[in-house]
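Next up is a structure, given as structure tokens.
Every protein chain but one is kept in place in this view of the complex.
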Amino acid sequence: MNNKAIIQAMKQRVYEANLALPKLGLVKLTWGNVSEINRSLGIIVIKPSGVKYQEMTKEQMVVTDLKGQLLETNALKPSSDLPTHLYLYQKMPEIGAIAHTHSLNSVTWAQAGRALPPYGTTHADAFYGAVPCTRALSESEIKENYEEETGKVIVETFHEQELDPLAVPGVLVYGHGPFTWGMTPEKAVENSLILDEICSMARLTEIINPDVEPIDHFLLDKHYLRKHGISAYYGQ
Amino acid sequence: MNNKAIIQAMKQRVYEANLALPKLGLVKLTWGNVSEINRSLGIIVIKPSGVKYQEMTKEQMVVTDLKGQLLETNALKPSSDLPTHLYLYQKMPEIGAIAHTHSLNSVTWAQAGRALPPYGTTHADAFYGAVPCTRALSESEIKENYEEETGKVIVETFHEQELDPLAVPGVLVYGHGPFTWGMTPEKAVENSLILDEICSMARLTEIINPDVEPIDHFLLDKHYLRKHGISAYYGQ
Amino acid sequence: MNNKAIIQAMKQRVYEANLALPKLGLVKLTWGNVSEINRSLGIIVIKPSGVKYQEMTKEQMVVTDLKGQLLETNALKPSSDLPTHLYLYQKMPEIGAIAHTHSLNSVTWAQAGRALPPYGTTHADAFYGAVPCTRALSESEIKENYEEETGKVIVETFHEQELDPLAVPGVLVYGHGPFTWGMTPEKAVENSLILDEICSMARLTEIINPDVEPIDHFLLDKHYLRKHGISAYYGQ
Partner (left out) sequence: MNNKAIIQAMKQRVYEANLALPKLGLVKLTWGNVSEINRSLGIIVIKPSGVKYQEMTKEQMVVTDLKGQLLETNALKPSSDLPTHLYLYQKMPEIGAIAHTHSLNSVTWAQAGRALPPYGTTHADAFYGAVPCTRALSESEIKENYEEETGKVIVETFHEQELDPLAVPGVLVYGHGPFTWGMTPEKAVENSLILDEICSMARLTEIINPDVEPIDHFLLDKHYLRKHGISAYYGQ
């Protein structure tokens, strides 16, 4: 495949992944975006800013270099969250795609400022431990390069807690909402869906039993490792 | 466009905005209404009273002057909330359209009698600070000109709290429900949708963290001002 | 219209009202039933017992006399709740149709054993005061004529609390669920929908403000009476 065909295929995947967000109930209005990186070509494809999902076309997906410079003429403005995506791609070389939403259940844990505890196997199947919540950004971080600082505080959180971005493929940004990632746009969106569902499950679990504790580490291991890594035996 | 064409276009927009309410899950039965004002012509178009959404036609939209007098022969009765709309249009010269619903999450904050605190960026993107809740109306206010008094207590609330109706495009009426507004019927409905969603988010956030505090004012500023005003950089 | 045509029209209305229950999200599986009475003919039409909504036909609607005796040959068995309907029709001569569901929000107030307080105007628009919850039935009441005793405890509740069945068109049966009624099957179902919605609103309102009080009686009066009775001014 030549570069042009590669970019068209990226646009198609990014377009479909963005459309999946409202279809899955993860975004209302224009509250979300998905991007994909091609590291060998040094390009990123991302949703345009503020365009309605029902009017969006594949061709409108925005192509930039790794610094966010537009690579096509007559391009629309990229999502205002692009600098967050750029920083994550730079510091997490394992990941291939990122999704950001304002989905109800994930946002509420982010607003509550709490990491999401692993209360069951639904969580353990996709996230290998608690999903962290970042600290609040300072006034200067918000006033200067806010979107890039959002990326920085995510990376800081993973660094301080010694987390593997592939084992914990998402984060809650304090007062804001979730970012998730994966090898492909489809997988990044799937992780957004799972994160929202386990955020809902965790809130309801605490209502039913306010003294609930996270599951045992060996149950967490079992479920995560039967789906991921060299000993996985789930799926075809 | 001549006046007749202007009125037809208003009817079309008001009709579509009213139909959007049940489609977005914001009203059941006949529990909502949207209106639009044309200040240069001195006319208002509003939903007829008690007509089912699935049977409603564009032609049934009711045209009145700024005092609520019907301007077309054989017109249906306007929404019983018309006097509230009239008073808001009179005292809020910046706004062009109003939406009223009994949407679940907004109503519950109104019934709880609490202003909606800004707990995250989803709120800050559309409402520049807490969404106020009015005081309860007195017995005499309810018995005499109830619907107009509803408009008055909204304006009183914005006046006492020194709020800008364009920066805080909605209100919770104590024991009743939300009114939102905007430059267009579409935007007024969009603000109803956002208000309902952030009402849901706020309730769930308080469940997850009963000690949650509103977000920092500089995060509120950042998100509101990246979408609104002369420094906005969101969207195309 | 001759009697046969009257009965066919009743079957059609009862059929459509029963189908509306799953469509409105008020019943799953076969958990609900609607009936209509024609007092001058002395007949009742009700859903058959345990028939799936997607397979039900208009012809299967069951016609009985006022004691529940089948009036057509080859009729299906009527809903097992028929004796409850019969007793309500006997003691509430004002009503023309009854709906029973296991809708989520209404059931939870019935299971909680609490009357539903009027916390807002959505409630007041349709129910003129709290919606009562019956006492628990005794062991002998449950063992003997359970379904008729359910009707009796509803009537007992309305009698003891001096409630007007047309002003409060529904009830919560302790540990069981809601019964609602109206002049027509369509209206009985509409009252089921409203009751479920205000049950949801009331629960969420108490979560947001545990100290919430019912609305003032004059606001209750205003909203109920602008929609009902000789001074009503809502609708066409």
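Chains: A, B and C, in written order; residue numbering restarts at 1 for each.
Here is the rule we use: a contact is a pair of C-beta atoms (placed from the backbone, for glycine too) under 8 Å apart; a residue touches a chain by one contact, two chains touch by 3 or more.
Since we're looking at a predicted model, the values are computed, not measured.
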If you put the missing chain back into the full complex, which of the shown chains would it touch?
-> A, C
Candidate in contact with the missing chain, chosen from C:Val107, C:Val153, C:Val168 or C:Met201 = C:Val107
In the complete assembly, which of C:Asn3, C:Thr57 or C:Ser80 touches the absent chain?
-> C:Ser80
Out of A:Met56, A:Leu70 or A:Ile215, point to the residue that touches the absent chain in the complete complex.
-> A:Ile215
Chain not shown: contacting residue from C:Ile44, C:Ala124 or C:Leu137 = C:Leu137
Chain C positions in touch with the non-displayed chain are 28-29, 31, 48-51, 76-77, 80, 102, 104-105, 107-114, 136-137, 139, 142-143, 146, 175-177, 203, 206-207
Hidden partner interface residues of chain A, rising order | 119-122, 125, 190, 193-194, 197, 200-202, 204-205, 207-209, 212, 215-216, 218-219, 222, 226, 233-236
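Assume only the chains that are shown with their structure count from here on.
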For the Cα fit of chain A against chain B, please give the angle of the superposing rotation, nearest 5 degrees.
-> 90
Of all chains shown, smallest offset between own Cα centre and global Cα centre goes to B
Whole-Å gap between the CA centroids of chain A and chain C = 47
Can you list the chain A residues in contact with two or more other chains?
-> none
